[in-house]
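Excluded from the complex is one protein chain; the other protein chains are retained at their positions.
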Amino acid sequence: MTRNGETVKWITARRRHPLAGYAVVILALALFGVGFAALAPTSDEARAQTLSAEAPSPEDVDVANGKAIFDQTCASCHNYDGSGTFAEDEDGNREMTNGPDLREVGPASVDFQVSTGRMPSMDPDNQMPRRDMVMSEQDLADLIAYYNESIRTDDAGAEIPYDVPGTPPERADFEDEESYETALEDYETEYDAYIEGAEDVDMGMKLYLTNCAHCHSWSGGGGALTDGRWAPELHDSTPREIYEAMVSGPGAMPMFSDGVITPEEKQELISYVKTLQAEPNAGGFFDLERVGQVAEGFIGWTIGLSLIIACAIWITAKQRAHD
Amino acid sequence: MSKTTQAPKALRGVGNFIDDRFHLAKTGEKNLRKVFPNHWSFMLGEIALYSFIILLVTGVFLTLWFKPSMLEVVYDGSYERLQGVPMSEAFASTLHIDFDVRGGFLVRQIHHWAALIFVASLVVHMLRVFFTGAFRKPREINWLIGVAIFALAMVEGLFGYSLPDDLPSGMGIRILQGVMLAIPLVGSYISMFLFGGEFPGEDIITRLYMLHVLLLPAILLALIVAHFMILWHQKHTQYPGQGRTDKKVVGTPMFPAFAVKAGGFFFFTFAVIAGLSAFVQINPVHLFGPFTPTSITSGLQPDWYMGFLEGSLRIFPNTLDFTIPIGQGYPIVTAVLIPGLGIMGLLFGALGAWPFIEQWITGDKRARNVADRPRNAPTRTALGVGGIVFYGLLWLAGSNDILSETFSINLYLTTYIFRVLIFVGPVLGYVITKRICLGLQRRDRETLEHGYESGIIQQLPSGEFIEVHKESSAETTHVLESKPVISSTALEEPETDDKGVENPNARKGMGRFRRALAHWYTKDNVSFEGVEAHTGHHLHHGAENEGKGH
Partner (left out) sequence: MTEKNNNDNNEGGADERVVGTPTDTTDVVTETSAHSDSEHNGPYLASETHKRSEEQQRRGEKVASIWFLVAFLGGIGFLVSYFLFPPNAAGEPAIADPQIGQYSNALLGGTLTLAMFAIGAGMTVWARNVMPHYEVASPYDELPSKEEEKSSFSEFFMKSADESGFTKRPLMRRTLILAMLPLGLAPIVLLRDTGPLPGDKMKETRWTDGMRMYVEGTHRHLRAEDLENDPYGMISALPALDDEGYPHGMSLTDQAKSVILLIKVPEDDWKPGMDTPVREGSDETHMNWTHQGIVAYSKICTHVGCPAALYERTTHRILCPCHQSTFDATDAAKVVFGPAHRPLPQLPIGVDDEGYLVARGDFNEPTGPTFWEYKD
């Protein structure tokens, strides 16, 4: 109490000091800098989130459970047979109301939408951000098995690329630490093999920069689309999710089938962006989230110029003549 | 206790040697005694000077390795990720500086940060000069030189940004070329001559390099030296204060105190720039990858000082475009010409012309060495803020995609918002600033009459609580009393002379226009006429509202 009282007194006594205002400004700027540093994710974190798992083997799936999940969580918008919900407008055109027809989208699309947490969506009118998956890996496998068996029209749409590394294993899915670590190690080996299996940086870079970067940005940081939509950032995306997005074209994204960009070329492309994202920033601890020139200009003005001016204020601050 | 050290023999020897040849003792002493007023805002220009020096030094270092060539090579340097990638020699040599030269990465980042700080400090310095009226006679020419430095610095920055030949830098040149092509009649010729053929050709980096490291820095250096010599010759302006008049400057002598302070400030400037370069990554060209004219990234931006042009290009609609119906038809691409060239002309034209416009309005021909407090020239200050808002909005519009993404606003909506704001914002800025200035003037007047609020609350015998006002210091009183009267010679001339004949100056078109402008420029002001310091009742508070605003 006394100590606090003294502090307050100490501050009060200096409140009207000619430098007091500046001190507050500098303090605020320092806080701003520290706050920014704390919030900006490091590339290590980004990397850690991409690590993981193994394709569920088709024998282990429970189609009945898949049907239960579908009827419970998907059918309200996509209908029980996956045909979507449509209504006819005044001119007799079929307009989608809640959910699109799923019969021809293919399992890759289902896997992408569910594993990135975008489906099931609470708000079908808005673009869904990436979230944690709402069901377990097993449930998803069951759901996809049911989809393939009962909903999908023949073999329409793209298959899930099981040979591309997907979501890393989660501790909760394993009974003991040891088996989890084994699984994690396997996943990492698989992941590294996929990423390092790419050989032609130039091809990966060209493919990424000419077909992806105009929406997702050079760093995979995402960007603005029209009508309030956005292209999501790719830091958390697993190689399999990127692959699935390319072949299924979620949202406004066009499709890049295996004919247009072959699986090997996709590997180059995915490897390029993942390697880029995992690379430490040679230029400094703070990468300004790789936003680029806007952030640089902002920092130049707020931190750079302010600090220099603070020094100028120190140099020229009035002094009492006789102290 | 004090002591005087006599000049050491060696120094005297050198001094004599020089003086024997140049006769400098008298001039030298005069210059050592040169007086510089103390205020932090007078050091903003120094930031620009020091960053320019840093730019020169680091730039020389970078040229030791940089190869301004567009020859396509396959990279086989030390940076692993891009090995085997075809790129221009310019880009490859930039990677060499970053990853094979120790400290190269640091110096390149210092060079880039210093460039951002250089232009930023030019802007704040210019704003300080504008808002304090320090561009007035006799300093108009120095103001013009300053505007030229600002314009050249932008071009210099743009060219430097283009040299590494990375993805965003190449796009910068592409946009420059696109603007050139829009110029009627000669656009394609200008572009062909500058690029040595079509875009991007194989010459442009070599040519921009020459402009960036030789021609433009030489002109900039000459202008900066001229700027500084004129400042030195005319002496610095000062803020109002006791003993400070248009005839007499009060401040710290050049030697020793000012020299040491200014020297220390150089090191501070360098320290901040080096600090940013050490810890904050800027323009990571190795991550962007080399330029190809077919690739693009979202969130593409120029460096901040080109942001306002980027913004004006984004929000200007194509509705004013038209085609001259001769032959096949020739396009007038207003959506490129006006935002790309017109806005720049408007900015620099307005900046360059303002001192002369203001002088024409006020008819003020006296030499002004005491700076205005911004509130005491409300119209100018409000106009300046209007200009800042205009510039700032364009600048913001240059990052509308990032705003749209960050704040989840419809991209097109941001464009529409900016199209409206660009007209409304400056007007609002003007009106609000003027109100604030007048409010501050009123407070000044009250402070002058009643002293300042001491923070001490007293209870009167009647039970009323009042805050005790204390007399301001002599310095404050002097500053407040010295508020200049804003007037114009145009308004002093009577509309009719004593014989009732209309004054021809007031009747003619320009004369009438000038009178109207003069009225606009001078009308809003709080008169301090008849106010004497500390004549109000010290304990009386709140009921002194009569006579506000004229």
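Going in written order, the chains are labelled A and B, and every chain counts its residues from 1.
In the analysis below, a residue touches a chain if its C-beta (ideal position, glycine included) is under 8 Å from a C-beta of that chain, and two chains touch if they have at least 3 such contacts.
All of these numbers come straight from a predicted model, not from anything done at the bench.
Visitor: Among B:V14, B:L64 or B:A367, which one touches the chain that has been omitted from the display?
Guide: B:A367
Visitor: Which of A:F86, A:Y180 or A:W314 sits in contact with the chain that's absent?
Guide: Considering the complete complex, A:W314 is the one touching the chain left out.
Visitor: Identify the residue among A:L225, A:I270 or A:I299 that touches the chain left out of the display.
Guide: A:L225
Visitor: Looking at the full complex, which residue from B:F91, B:F105 or B:W354 touches the chain that isn't shown here?
Guide: Spelled out, the listed residue whose C-beta touches the missing chain is B:F105.
Visitor: Tell me which stretches of chain B touch the chain missing from the display.
Guide: 1-6, 8-10, 33-35, 38, 72, 74, 77-80, 86, 98-103, 105-106, 109-110, 138, 171, 174-175, 177-179, 181-189, 191-203, 233-235, 243, 246-253, 256-257, 260-261, 263-268, 270-272, 274-275, 277-279, 291-300, 310, 313-314, 316-318, 321, 327-331, 333, 335-336, 339-340, 367, 369, 400-401, 411-412, 415
Visitor: Using the document's contact rule, name the residues of chain A that touch the chain not shown here.
Guide: 202-207, 210-211, 214-215, 223, 225-227, 229, 249, 251-257, 259-262, 265, 279-285, 311, 314-315, 319, 321-323
Convention: only the chains that are shown with their structure count from here on.
Visitor: Which whole number of Å gives the spacing of the CA centres of chain A and chain B?
Guide: Chain A and chain B have C-alpha centres separated by 40 Å.
Visitor: Inside the complex, what are the residues of chain A that reach chain B?
Guide: Within the complex, chain A contacts chain B at residues 200-202, 205-206, 209-210, 213-219, 221-228, 230-231, 275-276, 279, 281-288, 290-294, 296-301, 303-305, 307-309, 311-313, 315-318.
Visitor: Hey, which residues of chain B end up touching chain A in the complex?
Guide: Against chain A, the touching part of chain B is residues 38-40, 42-44, 46-47, 81-86, 98-99, 105, 109, 113, 116-117, 120-121, 124, 167-168, 261, 264-265, 268-269, 272-273, 275-284, 286-289, 292, 294-305, 307, 399, 401-402, 404-405, 408-413.
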